[in-house]
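What follows is a short report on a single structure.
Removed: one protein chain of the complex. Kept in place: all other protein chains.
In this document, chain identifiers A, B and C correspond to the written order of the chains, with residue numbering beginning at 1 in each.
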Amino acid sequence: MNKNYICKIVHNTEITAGIHKIVIEKPKDLGKVKAGQFFNLKSGEEEYPLLRRPISVSIIDDETLTFLINKVGKGTMLLCSKNKGEYIDILGPLGNGFNLDIEKNNVLVVGGGMGVAPLLELVKQLSLKDDIDIKVMLGYSDIPFMVEDFKEFVDDLIVASEKKEFDYKGYVTEPLKQELQNKKYDHIFACGPKPMLKVVKNLGEENDIPVQLLMEERMACGMGACLVCTCKVKKGEDDWNYVRTCKEGPVFYGEEVIFDE
Amino acid sequence: MNKNYICKIVHNTEITAGIHKIVIEKPKDLGKVKAGQFFNLKSGEEEYPLLRRPISVSIIDDETLTFLINKVGKGTMLLCSKNKGEYIDILGPLGNGFNLDIEKNNVLVVGGGMGVAPLLELVKQLSLKDDIDIKVMLGYSDIPFMVEDFKEFVDDLIVASEKKEFDYKGYVTEPLKQELQNKKYDHIFACGPKPMLKVVKNLGEENDIPVQLLMEERMACGMGACLVCTCKVKKGEDDWNYVRTCKEGPVFYGEEVIFDE
Amino acid sequence: MSRVDLKVDLNGLTLKNPVTVASGTFGFGREFTDYLDLNILGGIMVKGLTLEERKGNPTPRVSETPMGMINSVGLQNPGVEYFVKEELPFLKQFDTKVIVNINGNTIEEYCKIAEILSKTSVDSMELNISCPNVKRGGVSFGREPEMVYEVTNKVRQYCDKHLIVKLSPNVKDIKEIAIAAEKGGADCISLINTVIGMAIDIENQTTVLARGMGGLSGPAIKPIAVRMVYEAANSVSIPVIGMGGIMNYRDAIEFFLAGANAISIGTANLINPWVAREVIDGIKEYIKTKGYGSIKEIIGKVRIPSL
Partner (left out) sequence: MSRVDLKVDLNGLTLKNPVTVASGTFGFGREFTDYLDLNILGGIMVKGLTLEERKGNPTPRVSETPMGMINSVGLQNPGVEYFVKEELPFLKQFDTKVIVNINGNTIEEYCKIAEILSKTSVDSMELNISCPNVKRGGVSFGREPEMVYEVTNKVRQYCDKHLIVKLSPNVKDIKEIAIAAEKGGADCISLINTVIGMAIDIENQTTVLARGMGGLSGPAIKPIAVRMVYEAANSVSIPVIGMGGIMNYRDAIEFFLAGANAISIGTANLINPWVAREVIDGIKEYIKTKGYGSIKEIIGKVRIPSL
């Protein structure tokens, strides 16, 4: 029976403007956590704000879990204002996580904005596999972050920014297109804003490469009970279905997902 | 034009189980604060809980204001959990305060429970007057608190407790009755639970002594705008009226107040 | 030039800006002069008045609820004559519209008050047909379209001023109520009044309020208010004053987008008496930042993604 985990914060720093790295003690009896899974965190001290906030796990260590949190509203603001030594009430691990049972060995990992956060543990785990070549492409709207963390696990890494000149200036999907023309890849993992994921999905289909997308949707329970977080997916040839992003996802294969508009 | 005062906490200790003494920096441009006045404090960080909490000022110094807060619910809990160095948003000073323009010189000050808190500044100010003899009678349901603080300003002090044997075991109104039989007093000040105030009012009337009561009522604005905090008072001979505890009070003369039931 | 035009015309009542303060949460304005320059307000809805003085309900009259409060003031007020003599001259000193919230036990009482106020310098009357704290009459007026039509229509005949009808949210369908007020002759409608609620003290096993029930206000009811303003604004062609849980300019903008021509701040005044100033500044800033020239450009602009 899962419990209410109240975890001590062992570290909290603002790694770049507005983004905090929060490390908490991992509860001893917490089951296995997979890359791509998330936790649903209580952000306030009291019962306000009402709902938990879904946050992906960014690094899983023996003793700790690391989250990267972008202050975009009330809840994330409150979470980031918690000090070392204080506690966070977490529910999880939730969702399905990435499927790492892949055999082929040329892998592309594409992240956009805060979407880079959950890819770090993924890249770490991929880097431990034999015979896998990993290329990481990270896109930012402005100043890059977490790049050094990725470099711990991979050498082949490209940084794009919409505002500044790094490896590429513009959307990360542009160098991605290039890359797919230059080299044959066997698998793509991606996380980022919806428009980016849509492009990645399409590129995957054009190039006949399986794509795993970590999707975000507004959630309440995060555990499959309320059906508010649905993602539109293919069902058979012509039909479609709404499935729960929190339970059947948040990782979906690109070929399943239907992006409306 | 009054401002939103956000004051730094310079001190916060639990003086006895569940009761905190919180000292804040007094804003430079804050007007004169009178004994018996109160402030309306925001208790949460965010907009929750919604309403401010009325708290009497317990000691007014040149540089600081001191509150004594009893943790009875969400709001007082949050207030008491704030650390030194953190800030509190205060509105005030509010209400009318005690009338210290008294000439006669035998004064009784009667406090019950948390009602002793606002009496400290009162006693301090009375003690600075010439020709005034002050007797303080403090009643507690269990363990006394703040007694030493009072002793700084007065020697003649009696402590009653319902549970434990101090100067008197039982309600403070019992030794009060005794005292009024033994000696002629010119003025009584009181603060405490309603049943106690009712007895004090009646004793005052029986003995023909003016009584000032600091009354509590559930409040919202604390500044006279919403009319939720009314106190029933006499109007002429046979009529009555509801007046605002926060504005026309919280200090009323005993003869004005009508205690229902 | 980036001046922002905040003026709104409420069908005969022009406010210099669309921010008013709600009846019952601003007294007769006096208490706020320490915190706020009343001249900056678009309008002031004064505490609800009745023909005769009213003492109101016993205490406790307030209970805090999750992000809300329930009150049962019960229309305590000094009566309309006293107001005209003692309070109106004070309010008229300021460059803002004085809107008088009127209440009656009977239609005749409403008419009588309207008649009295028509001869004064008040700028507008707000017909409160929905106060849940008055035992006789009150509630029933505001809950049935037929009654809303009738009371509005009758009062219209005695009211020579701009007439606002304030709607109760405790109804089946706010649209038909809004339409009834419009048909009855209202120049404008305002909504929402408080939602009837109750809180229980489980230690004493009594209701927290001495009177049992009361009116729920504050952020808790904002989603209900925004929805009803949206529905009402889409059903009538007279202007709408939106209120219910507005704590800051962002909440206010929700109401404009939903279709409100002006807004009213209630409960928030009780927490931050200077909040109206912050709301006005915030609205100006929003209008500017979004590249508009006037508040009118955002009124009713909300889009429903699936439509």
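In this section, contacts are C-beta pairs under 8 Å (C-beta built on N, C-alpha and C of every residue); 3 or more make two chains touch, one makes a residue touch a chain.
All figures in this text were calculated on a predicted structure; none of them were measured in a lab.
Chemist: Specify the residue from the set C:37, C:53, C:81 or C:144 that touches the hidden chain.
Modeler: C:144
Chemist: Could you tell which one of C:55, C:227 or C:284 touches the chain left off the display?
Modeler: The missing chain is touched by C:227.
Chemist: Using the definition of touch stated at the top, determine which of C:17, C:50 or C:65 touches the missing chain.
Modeler: Spelled out, the listed residue whose C-beta touches the missing chain is C:65.
Chemist: Which chain C residues would touch the chain omitted from the figure, given the whole complex?
Modeler: Within chain C, the residues touching the omitted chain are 57-58, 63, 65-68, 70, 143-144, 170-173, 195-200, 202, 205-207, 210-213, 216, 218-224, 226-227, 230, 245, 250, 253-254, 257-258, 286, 298, 301-307.
Chemist: Over the whole complex, note the residues of chain A touching the chain we left out.
Modeler: 1-2, 4, 42, 47-52, 91, 217-221, 223-232, 241-242, 247, 260
In this text, only the chains that are shown with their structure count from here on.
Chemist: Which chain is most central here if centres come from C-alpha coordinates alone?
Modeler: Chain closest to the assembly's C-alpha mean: C.
Chemist: Let me check something: if the centre of a chain is the mean of its CA atoms, which chain is farthest from chain A?
Modeler: Centre of mass proxy via C-alpha means gives B as farthest from chain A.
Chemist: With chain centres defined as C-alpha means, what is the inter-centre distance between chain A and chain B in Å?
Modeler: Each chain's C-alpha centroid was found; their separation is 55 Å.
Chemist: Just how far, in Å, is the C-alpha centre of chain C from the one of chain B?
Modeler: 36
Chemist: Using the average of all C-alpha atoms in each chain as its centre, how far is it in Å between chain A and chain C?
Modeler: 46
Chemist: Check each residue of chain A and list the ones that touch at least two other chains.
Modeler: 48
Chemist: Considering chain C alone, which of its residues make contact with at least two other chains?
Modeler: Counting only residues that touch two or more other chains, chain C contributes 67.
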